[in-house]
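Okay, here's the structure, questions in a sec.
Below, a portion of the complex is reproduced, with chain positions unchanged.
Chain lettering (A and B) follows the sequence in which the chains are written, and residue indices restart at 1 in each chain.
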Amino acid sequence: MSNKIRVTVWGENVHEHKHAHIGKIYPRGMHEEIAESVRGSAEFEVRTATLQQPEHGLTEKVLEETDVLTWWGHCAHGDVEDKIVDRVQTRVLQGMGLVVLHSGHYSKIFRRLMGTTCSLTWREAGEKERIWVCNPAHPIVHGLGPYFEIPHEEMYGEPFGIPMPDETLLISWFEGGEVFRSGCTWKRGNGKIFYFRPGHESYPTYYQKEVQLVIRNGVRWARPDAARWIDNCPNIPIEKAPEKIRPQGEALHKPGEAGFR
Amino acid sequence: MSNKIRVTVWGENVHEHKHAHIGKIYPRGMHEEIAESVRGSAEFEVRTATLQQPEHGLTEKVLEETDVLTWWGHCAHGDVEDKIVDRVQTRVLQGMGLVVLHSGHYSKIFRRLMGTTCSLTWREAGEKERIWVCNPAHPIVHGLGPYFEIPHEEMYGEPFGIPMPDETLLISWFEGGEVFRSGCTWKRGNGKIFYFRPGHESYPTYYQKEVQLVIRNGVRWARPDAARWIDNCPNIPIEKAPEKIRPQGEALHKPGEAGFR
């Protein structure tokens, strides 16, 4: 790890170009505004990557040099190549942090790491969302009051088809009457994962300072703890067993052979 | 659900035919001896399925009629078709229980549901394994004493690359000096998952009564709680919001449109 937290902000970068009203809200692309959340603080080193770039901008080298990846996607989840998803998953399990934003709940990478449907209920009515803090001392909510409001957002409602989070940090109240677990954390392998609900493309959510604050805190929280751990199912030869043992019974594997996968 | 717990025991069914010493231990196939764990009790209705059958014996109809699936595989994990893995995952998320045995830790379905590497360390020396109970009152260990021993087993050692289990029920002590979390539970969607370590094909482990008892208890524990829940990310139209709201801002989705996946 470098001393700076190296952040890659990944954006699908499609809606901005297809829908005039979205292009008007995010003329530089949504990923650029998400990147603004972490830019400007000396502790981060930030780059962006998008679906349209070769290897979606997520080459081996880029991921190798990424401490925390943020992910926003929506209409083009299916266009993300499986081999890139494999690569991102491998890096998360090694320790790269992952901050999944809004409709990223249905991305291949999030569903892959959760193992569940990640489904939810939804409504696009531009209604008010009020986001409550469940644990005021957690570093991800540092700097927030008891709650903050987003004037116009898409509604996401329970049930949210996720494995029980390690910690439920934020719960949303919607004007239309629903609730949602809007800030959740998990650990998979060495990687820390933070899901943060807001950010529908039709509204200027990523310009709001509380949303930027939570993203910045989430990225800081998700940074790797330690040197990577490579998972590879190693064989421990009999002569290297901590206690002296002698082989008994017939063996299937020859000495030094790798296991089946 | 029928009144009986409908169990499908899935076996890879390869080693028994390729290795004479394994064929001698399990002349009827490993899956038949695993099925014996649950047969003979009036509360279960048991069938077996193997890799070699059409659709690996796991047709839509078979899975539809399965309350709990047990899974043993080793050398042919890669031969299991992805579309069958998709189908099994869907059924687990709907509520079908899954009991994963031994080298099944590296099966596609277990890795899919965990989202992690599921790697571990291992040694094939026919050494003694002693399995300790961490929670004597859990239904999965009902009928066991403080521990039981398997005279000859393959060693699996920590680190085990899994998400933190909901409950760690069994921990193994190996003669060669290692330890392993040998009985772990998780919930994914509505499905309950139990991983149980023992059962290397080179030893007659599945004939041992404590191993059979744990499998039987595990199957009973993993049965579905309730009617299935179909996950499908439903849209909640504005006029059906619990609170009266009016649409605000521009919308991306047309009324009644399905979400992106």
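Here, a residue touches a chain if its C-beta (ideal position, glycine included) is under 8 Å from a C-beta of that chain, and two chains touch if they have at least 3 such contacts.
Just so it is clear, the structure is predicted and the values come from calculations on it, not from any experiment.
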Statement: Full complex stoichiometry, one sequence, with 2 displayed, works out to 4
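Just so we're on the same page, only the chains that are shown with their structure count from here on.
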Statement: When centres are defined as mean Cα positions, the distance from chain A to chain B in whole Å is 27
- prompt: Which part of chain B faces chain A closely enough to touch in the complex?
  reply: 15, 19, 21-22, 74-78, 89, 93, 103, 106, 112-117, 119-127, 152, 155, 157, 159, 161, 163-164, 166, 175-178, 186-189, 200-203, 229, 231-238, 241-243, 245-253, 259-261
